[in-house]
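This part shows subunit A:
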Amino acid sequence: MAFFFEVLIGGLLAGVMYSLVAIGFVLIYKASGVFNFAQGAMVLFAALTFVSLLERGVPFWLSFLVTLATMIALALLIERAVLRPLVGRSPITLFMATLGLAYIIEGVAQALWGAQVHGLELAISDAPLALGGLLLSQFDLFAAATAAALVVLLSLLFNRTRIGLALRAVADDPRAAMSVGIRLPRVWAVVWAVAGFVGLVAGLLWGARLGVQFSLSLVVLKALPVLIIGGFTSISGAIVGGLIIGASEKLAEVYLGPLIGGGIENWFPYVLALLFLLVRPAGLFGERAIERV
Partner candidate 1 sequence: MHEPLADNLPASLLARAHQRGADVALRHKRLGLWQARSWAQLLAEVQSLATGLREAGFAAGDSLLIVSRPRPEALLASLAAQWLGGVAALLDPLMPDAEQLTLLRELQAGFVFAEGQEEVERVLASGHVPALLFYADGRGLADSGLPNYARLAAQLPDPALPVQAQSERPAFSFHRLDADGQVQQHGLSHAEVLGEGRRLVEQERLTAAEEALASRNFATSGQARYLLAPWLLAGFRMNFPESLATRDTDRRELGPTLVLGTHDSYGRLYALAQQRLPLPGSLLRRWLDWALDARGGLLRNGLGQVLLRRPLRDVLGLSRTRVPLLVGEALPGEVQAFFAALGVAPRIWREAPRWQAVRSPRSSLAARSQSRVQPV
Partner candidate 2 sequence: MLYREAGQFSVRYADDRRFFRLRQDRLGLAALVLFAFIGVPLLGNDYWFSAILIPFLLLSLAGLGLNLLTGYAGQLSLGSAAFMAVGAFAAYNFELRVAWLPLLASLLLGGLVAALVAVVFGLPSLRIKGFYLLVSTLAAQFFVPWTLTRFSWFSNDSASGVISAPPLLMAGYDFSSPAGRYLLTLAVVSALFWLGANLVRSELGRNWMAVRDMDTAAAVIGIPLLKTKLLAFAISGFYLGVAGSLWAFTYLGTVEPHGFDLNRSFQILFIIIIGGLGSILGNFLGAAFIVLFPVLLSNLAGLLPTGLIDAGQIENLQKMAFGTLIIIFLIKEPEGLARLWQRFRERTRRWPLRH
């Protein structure tokens, strides 16, 4: 039984990592209705920039700030060059544009910093920690704490600041928000910048775990089922979705894996998400729109 709980909690903690990527999606989706496939590329880009600076001897905090600045600049650029010309186009078109964006960011990241794997040490021991009879990864606990801090930070940002208010207004009804003088492009730029920040945090954690390498951009594929389960518009949904995916993926790997063969974690989340979709098409926390005709 303890083994089960270990697996479960391990999975839940791994799920937090998925949630971190998914939160970036939710932010952007809420504010601009874009399903941002480039989120993974942004994670890669942030991590790669950070680690390359670090390797060139730049101090940790300076690297962090420089990377953050880069991500903000990138967000502004994206808003200007991609989002603004595509205002009012169908969600599918916007999605495909972010596919293109993902290619560009990946290409630039690798052209700048090379394609080799970089190790990233965040000075957190990955040694298992015995807690109440269960062995848990310290790193995972740290990641969970970071995620929690991030969520608190974001909720402060959105509930206590003017830009947060504007964001919520835009998410609610873009046209009404515009009519009361909220400038959409600014909100978008801010949100993409925040998403860039979230991407940076996720990139550091993922990078520390897997090494900073190209496959980081593929975490986007893990985040998608998370979003489906949690709903595209809810940050708490992203967290819960991540936990569900993480836990069930681990449990399936451990208990189902031996039966049908290993390596099922690639597709299992999707099948799970699909089942969820058929039962609750709008996700756990998403709102289902009434179709007006």
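For anyone wondering why these and not others, all candidates are chains of the complex that A comes from, given by their letters.
The definition used in the following text is that a contact is a pair of C-beta atoms (placed from the backbone, for glycine too) under 8 Å apart; a residue touches a chain by one contact, two chains touch by 3 or more; residues count from 1.
As the structure is a computational prediction, the values presented were derived from the model and not from experiment.
Novice: Going by the contact definition at the top, pick out the neighbour of subunit A in this complex from 1 or 2.
Specialist: Result for subunit A: touching candidate is 2.
Novice: Where on subunit A is candidate 2 touching in the complex?
Specialist: Residues of subunit A touching candidate 2: 35, 81-82, 85-86, 89, 91-93, 95-97, 99-108, 110-111, 114-115, 221, 224-225, 228, 260-261, 263-264, 266-267, 270-271, 273-274, 277-278, 281, 291, 293.
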